[in-house]
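The other protein chains are all here in position, but one chain of the complex has been omitted.
Here the chain labels run A, B and C in written order, and each chain numbers its own residues starting at 1.
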Amino acid sequence: MSMKLSLNTWMYSSFPVWVPAYTLDETIKRIAGIGYDGIEIGAAAPHAYPAHLNKERRKEIKKLLDDSGIAVSSMLPAPGGGPGFNVASPLVEERQEAVDQYKKVIELCSDLGGPTVMYIAGWQIYGTPRIQAWNWSREALSKIAKTAADFGVMLVVEPTPTDSNLVESCDDAIEMMEQVGAKNVGLMFDTQHAYYRNEVPTDYVYRMDKDLRHVHLSEFGRLPPGAGRGDFVGLVAALRKIEYKGYLTMEIGFNRRDVEPDLVARQAYDYLKPLVSKK
Amino acid sequence: MSMKLSLNTWMYSSFPVWVPAYTLDETIKRIAGIGYDGIEIGAAAPHAYPAHLNKERRKEIKKLLDDSGIAVSSMLPAPGGGPGFNVASPLVEERQEAVDQYKKVIELCSDLGGPTVMYIAGWQIYGTPRIQAWNWSREALSKIAKTAADFGVMLVVEPTPTDSNLVESCDDAIEMMEQVGAKNVGLMFDTQHAYYRNEVPTDYVYRMDKDLRHVHLSEFGRLPPGAGRGDFVGLVAALRKIEYKGYLTMEIGFNRRDVEPDLVARQAYDYLKPLVSKK
Amino acid sequence: MSMKLSLNTWMYSSFPVWVPAYTLDETIKRIAGIGYDGIEIGAAAPHAYPAHLNKERRKEIKKLLDDSGIAVSSMLPAPGGGPGFNVASPLVEERQEAVDQYKKVIELCSDLGGPTVMYIAGWQIYGTPRIQAWNWSREALSKIAKTAADFGVMLVVEPTPTDSNLVESCDDAIEMMEQVGAKNVGLMFDTQHAYYRNEVPTDYVYRMDKDLRHVHLSEFGRLPPGAGRGDFVGLVAALRKIEYKGYLTMEIGFNRRDVEPDLVARQAYDYLKPLVSKK
Partner (left out) sequence: MSMKLSLNTWMYSSFPVWVPAYTLDETIKRIAGIGYDGIEIGAAAPHAYPAHLNKERRKEIKKLLDDSGIAVSSMLPAPGGGPGFNVASPLVEERQEAVDQYKKVIELCSDLGGPTVMYIAGWQIYGTPRIQAWNWSREALSKIAKTAADFGVMLVVEPTPTDSNLVESCDDAIEMMEQVGAKNVGLMFDTQHAYYRNEVPTDYVYRMDKDLRHVHLSEFGRLPPGAGRGDFVGLVAALRKIEYKGYLTMEIGFNRRDVEPDLVARQAYDYLKPLVSKK
């Protein structure tokens, strides 16, 4: 069976660099046009900041997705920036707003037919002991998981050492998942973050095993798969071994203003499609 | 007379990279400890996202600033990320939220005793004609200027070609200011953005002249002044010629995770203090 | 008061590269000759593998140290290589041998008049959950701490993310120390490891505070302080603020065969001596 390919939208959005930026409608059409099975929509303006999208607009987007023959593989909030959305912030106001934002993203994801929302566990601000930051994050995840359960959405904990300092490794993510102990909390990993730690992505596959519900593909530095030294042949083989059924989502190209989104999207697709199509 | 030196807080915040990050209290103490006269506070978590700071907390911050002998030189919103705050967005919801956010930043700035808020004119999303984006931005600035006037706050329009595509040049900023025609709307520029366009910073000084109310200093790539090829001797001389009375604010180091904020802050101060102290 | 400078011996030893290598006698004389107050002796052949040094030889070394006017600041085992000495190994035989080796190093350190032995918390082998590796390491440290107490030796836990995957951060080290809860277990950090994580060394100083008992200085890549971008001016200032009383030990140059040990030792000394001598 062929694995499904998805593309994250940051590269077409204003996160974290402001330009280039395309409307969500334009982005959906382009990604579907390249051939992707799924789209991972970042909950950021001008695409999908929940507070900016009323019910009517959500229906429009859902219709466009259906008409374009592409599914929402997943959604994620946009941590950092103004509101922060750091679930481990020392400011109670920020933690509360972060939890609320996750709930809004879950609802939006559900409205668009998506099954999965990523959980970014936050980061320690200087002065907060790690154990305190960890506990805040765990408490947030517990609350968010309940809302997600109501909407039938799976949450996946992602190690993000490239950008943060709280859930950094495969084991950190497993520990967070186990401490929360909710049926709809699973795991994911991103090859970029594994490379940042000089670790081996297939180790993540075998360690996460049946709890692995989502995967991000990227060469180091957010280059498209095939443009670096990443072993995506080995990775796909390992995913087949554990009978992985989720999407392979490219999270690429979004870290530089001079990106050509269509080019990078196509390069990743052209490299991976034959790999995932092999019997 | 010696010119006043100020430091922007992004480098100590979670914008746009998430770590390192310090609390605002810690940041104020450190910047004051190095010797800066002023602090430019970015309106981002965990420092100063307006919605996160109640009246009591604002008084605490004001007291800490006073006790530390440092003034708020200026504030600015955190464009991009989740809510976008792009005043030129094709989404009416985003434009409205951006205007509201500016008003909140102005109020917060006033609460902290600051005289100046920067105006980032937004950016074109693919599909929006420039004239349309421009008009939306101008309308936003007009509205924001009224609120600023109520609070006695000056707005300064900044060309930001490094990150955006709407107000890119000295002339764009002048044109925007003139079209709005409000007494409390002036100009600023950032040497990084001038270098991005391969332009000469002193040209900005002489062109903006009496309307120049705020200046950002940075070597290309957000290195501290003195670490690159920037001609800050010439720049200070030009500013003296036009009898510039505002702050020289360092906006540096915030674009990379591996920054040591105290080091960069000190390097900039140690390089500039003698320059601005000369008679 | 001037802070004391010490030099680690790896660069003159056969660890981890085999050449250049000098006898311990030669190494002591050279390091003392440059002006260092202390020497940190790695417990590796041909210098100081405990099993290779009988009582008589230890007395000879002690006398040479005294005659040369240099003190043993600290010792550490040589993890990795044949016996591994990984206190978190899945092999019970290796864990036991590692604990025994630490005890031998402590005795040797005491014989040579040294006050401090470093604790390298080991690393996870694929297949061992982190919590299991952590517990093995914590149990080992508890046992070792008792022996150290008998010899009046302080153990210092070091985060070593550059090489390992168990105690990676400031908080990991603090947590390990607190879980063991022995009076003679404190903390240390190495600037190289902080830089590897893109973190700020002074954050370690303030967080570890009174528990900070030992410090390793190195530019990223094991270059001598002053040869890179490290902020050792800021670091020394922070150490003064917390009234640090331990050694500043250079652990440099040992990662490449083409090193000239005397050169690198001298460069570090010449750069740091004026910094630590300032009032």
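Please note the rule applied: a residue touches a chain if its C-beta (ideal position, glycine included) is under 8 Å from a C-beta of that chain, and two chains touch if they have at least 3 such contacts.
Note that the structure is predicted; figures quoted are calculated from it, not measured.
Asker: For the full complex, can you list every visible chain touched by the one that's not shown?
Answerer: Result: the unshown chain touches A, C.
Asker: Of the listed residues C:Asp163, C:Glu178, C:Asp209 or C:Glu260, which contacts the missing chain in the full complex?
Answerer: Hidden-chain contact among the options goes to C:Asp163.
Asker: In the complete assembly, which of A:Ile34, A:Ala182 or A:Val200 touches the absent chain?
Answerer: Checking the options A:Ile34, A:Ala182 or A:Val200, the one contacting the hidden chain is A:Val200.
Asker: List every residue of chain A that touches the chain not included in the displayed model.
Answerer: 195, 198-203, 231, 233-234
Asker: Hey, which chain C residues sit against the chain that's not shown?
Answerer: On the side of chain C, residues 14-23, 26, 43-46, 49, 51-54, 77-86, 89-91, 93-94, 97, 101, 123-127, 162-165, 257 touch the unshown chain.
Just so it is clear, only the chains that are shown with their structure count from here on.
Asker: Let me check something: if the centre of a chain is the mean of its CA atoms, which chain is farthest from chain C?
Answerer: The most remote chain is B.
Asker: Just to be sure I understand: the centre of a chain is the mean of its C-alpha atoms, right? Then which chain's centre is nearest the mean of all of them?
Answerer: Looking at where each chain's C-alpha mean falls, the closest to the middle is A.
Asker: If you fit chain A onto chain C using the CA atoms, what's the rotation angle, as a multiple of 5 degrees?
Answerer: The superposition gives an angle of 180 degrees.
Asker: Look at both sides of the chain B and chain C contact and report whether the same residue positions are involved, with over half shared, or different ones.
Answerer: Comparing the two copies, chain B and chain C contact each other through largely different residue numbers, since under half are shared.
Asker: How far is the middle of chain A from the middle of chain B, if each middle is the mean of its Cα atoms, in Å?
Answerer: 32
Asker: So the centre of each chain is just the mean of its C-alpha atoms; given that, what is the distance between chain A and chain C in Å?
Answerer: Averaging C-alpha atoms per chain gives centres 40 Å apart.
Asker: What parts of chain B, by residue number, touch at least two of the other chains?
Answerer: Those would be 19-20, 257.
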